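The complex appears here minus one protein chain, its other protein chains still in place.
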Amino acid sequence: MLRGLSKAGLGTLGSLRELVELAGRHGFRSVELDPLALMEECGEEEAKQLLQKNGAVLASFGLPVEWRTTEEKFLEDMEKLAAYAAAAKTLGCTSCCTYILPSTDEKAAHFMAVATRRLRECAVLLAEYGISLGLEFVGPHHLRTRWANPFIWTMDETLDWIDAIGEPNVGLLLDSYHWYTTGLGAADIERLLRSQIVHVHLNDAPEVPVEEALDNGRVYPGEGVIDLASFLRALEHIGYDGHVCQEILSSSPPAGTPDELAKRSQEGFDKVFAAAGLNA
Amino acid sequence: MLRGLSKAGLGTLGSLRELVELAGRHGFRSVELDPLALMEECGEEEAKQLLQKNGAVLASFGLPVEWRTTEEKFLEDMEKLAAYAAAAKTLGCTSCCTYILPSTDEKAAHFMAVATRRLRECAVLLAEYGISLGLEFVGPHHLRTRWANPFIWTMDETLDWIDAIGEPNVGLLLDSYHWYTTGLGAADIERLLRSQIVHVHLNDAPEVPVEEALDNGRVYPGEGVIDLASFLRALEHIGYDGHVCQEILSSSPPAGTPDELAKRSQEGFDKVFAAAGLNA
Amino acid sequence: MLRGLSKAGLGTLGSLRELVELAGRHGFRSVELDPLALMEECGEEEAKQLLQKNGAVLASFGLPVEWRTTEEKFLEDMEKLAAYAAAAKTLGCTSCCTYILPSTDEKAAHFMAVATRRLRECAVLLAEYGISLGLEFVGPHHLRTRWANPFIWTMDETLDWIDAIGEPNVGLLLDSYHWYTTGLGAADIERLLRSQIVHVHLNDAPEVPVEEALDNGRVYPGEGVIDLASFLRALEHIGYDGHVCQEILSSSPPAGTPDELAKRSQEGFDKVFAAAGLNA
Partner (left out) sequence: MLRGLSKAGLGTLGSLRELVELAGRHGFRSVELDPLALMEECGEEEAKQLLQKNGAVLASFGLPVEWRTTEEKFLEDMEKLAAYAAAAKTLGCTSCCTYILPSTDEKAAHFMAVATRRLRECAVLLAEYGISLGLEFVGPHHLRTRWANPFIWTMDETLDWIDAIGEPNVGLLLDSYHWYTTGLGAADIERLLRSQIVHVHLNDAPEVPVEEALDNGRVYPGEGVIDLASFLRALEHIGYDGHVCQEILSSSPPAGTPDELAKRSQEGFDKVFAAAGLNA
């Protein structure tokens, strides 16, 4: 497994270059970032060299298409997707992810039908560039009633949705925070095939009742109550050899410089990987 | 357009043969029935001759797969689908239909995902036999709250679902009763392409407030309040040249012999086709 | 059926605007042109007004994606497809077409597999914008051995390919020149469903043995030997109500001004539509 950083949890960064350098300096081997923005910031050649010099690869990027609102917005975004995919391919990235909000103001069944078509379209386009699409189920309980109608939030529901989309390059983004808040255990990971997982996030939860864990109340790996050792061991067990990236969403910025926060993240990863008996 | 009969609205029939003969005797040119059952009742050769002799073709048959309950039941039924499709093909039938209940005890979004996959599977198999799959949206208001969660019941939702299923041979079964109970007009039909319609049902509604029209409270074409002339003219306008079959669902059997009821149906069809200015 | 013009057969045009105006001036109701180029030439608002003022709609545009050569070229082109589709949608166009060369220097079976994936991808993207993809089989005999290996050139092969691509929005571009050079008759059109035809081309052939009719040796409708009256009547018979556009490919430019050539085209269309007993 390859440890990775996203900008969430590093305070305010001045540039994407800074994110890549922080990863390089603190023992991370991948980053999550917008490939088109990096190419615009640095130019293609320098972007490639920056990654190489810092021993980092591009783990994944967020799907730049809003598939949850109007058809107009969706189509507008679709016009740009191929450019993102081409940039990602150029930088060697093979994964793109999006999250599923557990409730919706739309009529749930109809929204599911529309979203199935839209994500299928994204998947087909991404496939041409060798990129898989990861769907992230979102567990925090407060979001299940945040909007009028329940949508989906469990891993099994998400797997069924992936079957409905029906494209070979769609799988899960598995986030330890959502694994924890939906009450899953190691056995639930062990019944997956490695090929069903597109990407992994590693986050920890504060010591509050699980029902009260907020989506933007995450803490650094190893600083909370989630059994991340079991999480990682189960992934290892099924042969997962992809990226494991931190994404510390919080309501207020964490204290400390980006460098201090990246160091803190590194120590957290060291701790939980050691607890899992893994060196990676 | 080819007028057709199903057994719903003809009282108690002794056999499928009787249905075909009633159609022949009363100027109908198609029937809706189970092709496998007809072949079992008559044998293949006689089934073909029976249809030919009565100037009737097989308009459509009900999808013999329960896609709304457990996976076990679904798979059990799938084992038989190819045999039905082969029998239908043998009898020259190119359409198979299923209806969508407007509410469900399942979680709506998840059920939509599962049902999308299941109907896609049915559609792919039917396609091999040259058969299209028609989805019937169901309008009566009482069914929208009959089960715990709203599912879908409008034509537009159904068209979106058809897009989500994503197979070339899936379209609408358009029933005048559901057209009426969902508040549609001629213009809603006119914005369809002929190719989006797999099959049509022609039924009438009693003179009660539309919100109180019950699914099994239908009346014979021309005996109720639905503007069937507009319905048929709109279909003609978009070039619909397929079957238009009666399906009079009622809570108690209608009075009269099958022959009397078929004659009553014929007179109803004559009346509304004449009102629409159509000879067919 | 809506008569249409493409630029092929009108000599050298100074602009796309000229094509639209020629169509308007000579009784044509549609044009085939590159929607993005028209928007660039005129701006969006003026493009819309130009079409409206000339009573013309955008019939179809050529698929701007090279799917026959390298994966690199294909992906490069795919980056632009959504922009074309969005422009076409803005201008009310619902059809995009590409032609199939009857032979290839690639290994035929492998090329078919690769091309199936590529065209499927194009179709899925176009579907989002409400656009169908028409595949044009190409009949002239000399092209069947122009490259090393035979590919496909008959209507039936193309229909089978459309099934293999498996998307709901893929159909035929039926060109009278290819209908003629592959030896088809009216009955072959009559066994199609209207929904299988995305677009139609109307061209005529010189009085040479059919085996010697060259792809770029076409003549104006009504000036050659093809039985275009039968062709049009068969289309009418199956309810085809779409565009019928001229595309006079020739080895040297025709003599005459664009206006004279458009007038000649108009007279040709008048002649063959009259022969078919059609007013459209």
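Order as written gives the chain letters A, B and C; numbering starts at 1 within each chain.
The definition used in the following text is that contacts are C-beta pairs under 8 Å (C-beta built on N, C-alpha and C of every residue); 3 or more make two chains touch, one makes a residue touch a chain.
These numbers were taken from a predicted model, which means no experiment stands behind them.
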Contact with the hidden chain (one of B:Glu45, B:Glu79 or B:Glu211): B:Glu79
Residue among C:Phe151, C:Tyr180, C:Tyr240 or C:Phe273 that touches the chain left out of view: C:Phe151
Residue among C:Trp161, C:Tyr180, C:Phe231 or C:Phe269 that touches the chain left out of view: C:Trp161
Missing-partner contacts on chain C, residue numbers: 104, 107-114, 116-117, 120, 149-152, 157, 160-161, 163-164, 166
Touching residues (missing chain, whole complex) on chain A: 127, 163, 166-168, 170, 193-195, 239, 241
Residue numbers in chain B that touch the chain omitted from display: 74-76, 78-83, 86, 89, 118, 120-121, 124-125, 127-129
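Everything below uses one rule, namely that only the chains that are shown with their structure count from here on.
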Cα-centroid distance, chain B relative to chain C, in whole angstrom: 37
Whole-Å gap separating chain A and chain C, where each centre is the average of the chain's CA atoms: 45
Sites on chain C at which at least two other chains make contact: 127
